[in-house]
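Removed: one protein chain of the complex. Kept in place: all other protein chains.
On to chain A.
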Amino acid sequence: MSIEEYKDVWVFIEQREGEIFDVGLELLGAGRELADKLEVNLCGVLLGNNVKNSAEGLYAYGADIVYVIDDPVLENYRTETYMKAVGDLVRKYKPEIFIYGATSNGKDLASAVATEVMTGLTADTTMLDINLEKRLFEASRPAFGGNIMATILCKKHRPQMATVRPKVMKKPEADFSRTGKIIEEDLGLKEEDLQTKIIDIVKSAKKSVNLEESDIIVTAGKGIKDEKGMAMVKELADTLNADLGASRDVVEAGLIGHAHQVGQTGVTVTPKLYIVIGVSGAVQHTVGMQNSDVIIAINNDPEAAIFNVAHYGIVADAFEIVPKLTAELKKALDKEGVTTNG
């Protein structure tokens, strides 16, 4: 295998029922930067049933080419069909770099494809770059429970592949003047030949809170101590029309549900404003919030690690400053009289 034959940056575009997952668009943004550095095309890979119409929409997010396989057998994700489809495309068109969203299905697919085409795959990356001198893809990821970051290289095999965590890369602004082209391929599999059958898809009731979509999050840490502290933080959140976040310790203390947990074993969030109160700043927490636009930390310990990731820090007793802040905000936002304890 000659690795020079491999060019272009590919992004797997995950969809369900024709609706494209945001992570695919985020990766087009990240992929555009990689492709520009390498001076190659950025290509999307879109598989599904009746998805062809969605392909053109990807140009606006940076794609130059979209590879499409439209086939009823691809209606829902299954490893055996998607692995075949992607494997065939890779062998035929030879991408240099191929990135996938680190969703359940994205990880499943990427792992199977890596084995299928015998190449390296870096898992759950949060930073992507190119070493131009060596023309190498540098994919970095947290490992050992977030205790360390590592850059993983794949020197002698192509494509260089990685899965990328959702919400880590920014979704680019759409530019509807961009154009591109579609390349369609056939799958060549029939339903009768397949081993696995999807019997049903059960959607869980919509989560009470979806922090991944929030613009403002106010997060409570163990420093808020108990229900009273929680109520105090909630009042601030309500005043700002913000959603409530929490550290794991607060969730484990039973003060709020797990859907609110931010961090490695909770959700990864990127709000415009993240106010974090009484959180020490353990790496398992900060991996989930460090890409927020503005981070304000309140903690009574000047040495707290949270100040390393915050943009603004306040050393203060939360029980003193938070009620004052809430009161002043109410005045500023002219929201006095609005019930906030709902």
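Here is the rule we use: contacts are C-beta pairs under 8 Å (C-beta built on N, C-alpha and C of every residue); 3 or more make two chains touch, one makes a residue touch a chain; residues count from 1.
What we mean here is this: contacts and distances are computed from a predicted model.
Colleague: Using the UniProt record as the reference, specify the protein name of the hidden chain from among "Cell division protein FtsW, lipid II flippase", "Energy-coupling factor transport system permease protein", "Electron transfer flavoprotein small subunit" or "Transcobalamin-like C-terminal domain-containing protein".
Modeller: So the chain that does not appear here would be "Electron transfer flavoprotein small subunit", according to UniProt.
Colleague: Which of these touches the unseen chain: A:123, A:164, A:220 or A:233?
Modeller: Hidden-chain contact among the options goes to A:123.
Colleague: If the hidden chain were put back, which of A:13, A:69, A:114 or A:246 would touch it?
Modeller: From the options A:13, A:69, A:114 or A:246, the contact with the absent chain belongs to A:114.
Colleague: Tell me where the left-out chain touches chain A, residue by residue.
Modeller: Considering the whole complex, chain A reaches the absent chain at 16, 21, 76, 78-80, 83, 103-105, 107-108, 110-112, 114-116, 118-124, 138, 142-157, 195-204, 215-216, 240-242, 272-273, 283, 286-287, 290, 294-297, 305, 307-316, 320-321, 324-325, 328-329, 332-333, 335, 338.
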